[in-house]
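One chain of protein is taken out of this complex; the other chains stay put.
On to chain A.
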Amino acid sequence: MMASSYSAKEEDGHHSGPAGLGGAAIRTRKPDNTAFKQQRLPAWQPILTAGTVLPAFFIIGLIFIPIGIGLYVTSNNIKEFEIDYTGTDMSSPCFNCSQSFSWNSTTPCKCVLFFSLDQPFESNVFMYYGLSNFYQNHRRYVKSRDDSQLNGDQRSLKEPSKECEPYRTNENKPIAPCGAIANSMFNDTLDLFYIDPNGTKTQILLIKKGIAWWTDKHVKFRNPGGSNPNLTAAFIETAKPVNWHKPVYELDIDSENNGFINEDFIVWMRTAALPTFRKLYRIIQKKNNMTPTLPRGSYSLEVTYNYPVRSFEGRKRMILSTISWMGGKNPFLGIAYITVGSICFFLGVVLLFIHHKYGNRNNSSDVPS
């Protein structure tokens, strides 16, 4: 990329100072003749000129454009299906649920949405829920948690951090898990059914393992009382978050996925960067090589509608997506790489032109007169 020259400036020989009459007795104050002190350290002096930058531009262009095309193709090959089930429309099956929402209702409101996939999803399918206009990155919200409580600390369990206010205590009992994030955990249940052409509904197996970061699940989040399987006892004397239907120790029947180490909970606790976000909900594992994970055809999504978003004009979505090595579907990177690659290539051409037209004249007159 750079034309470079190693110009190690040689230190000139150590010629001893004027031979004083006193000889060695005279303490000379002559500065040390070291390369560092004389600012003559050997140095690499790269020179950036049009001549050296030009190839760099071409090379960047030649590398980036293929990468960009690769990324773009990869992104395009990712199958993604998205369905909004907020229920703001009268026509939406979930309209009733969204209208009649009440925190106190004991009977869950259910709605069913039908959709069809035009193309089969071949590999593992990842099921996301998406929320819009939900400010998980609001400062008051982001800080409203107690990580040491979530790490199983007994003291924090009994005495949650002040940051959790106003979701710190309920009826003089400490809330576990405390804070606004935990309190607002997403609690819709989504079930997916495949509808055969002949009309039979088959429930699709949704795996809930592996949706959270491994380190979160195994290190950052811990139940109080360590490996004690009796979670109910561990959470005694604590209150459930006010908006929850069930206490934390009843999130799942599987003890490996219950309490603070419930993966749905952990996923929720990782606050999103932007007000429109998606979070991993379930994984649909590929069964075998013969059949696609989700074949073409009709499906139904059964929603247990617990989560109100109407009050802040939010939206709820369910997303089905396959995943590639670069993650989910996002054409941005591919486009960016193609664009930057093209710009570099274009600049290379322009520079080459300029270099040829003006560079030569400069060079010829550089001969010192």
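The definition used in the following text is that a contact is a pair of C-beta atoms (placed from the backbone, for glycine too) under 8 Å apart; a residue touches a chain by one contact, two chains touch by 3 or more; residues count from 1.
Throughout what follows, contacts and distances are computed from a predicted model.
Participant: Match the chain absent from this complex view to the correct UniProt protein name in "Nuclear pore complex protein Nup85", "Pescadillo homolog", "Phospholipid-transporting ATPase" or "glyoxylate reductase (NADP(+))".
Facilitator: UniProt lists the chain that is not shown as "Phospholipid-transporting ATPase".
Participant: Kindly state which of the options A:I211, A:A234 or A:M318 is in contact with the chain not pictured.
Facilitator: A:I211
Participant: Out of A:S92, A:N170, A:T271 or A:S342, which touches the unshown chain?
Facilitator: Hidden-chain contact among the options goes to A:T271.
Participant: On chain A, where is the contact patch with the chain that was removed from view?
Facilitator: 7, 9, 17-18, 21-22, 26, 28-33, 37-50, 53, 60, 64, 67, 71, 124, 126, 128, 134-148, 151, 161, 163, 165-167, 180, 183-184, 210-213, 215-216, 219-220, 243, 267, 270-275, 277-280, 283, 308, 311-313, 321, 323-330, 332-333, 336-337, 340, 343-344, 347, 351, 354, 362, 365-366
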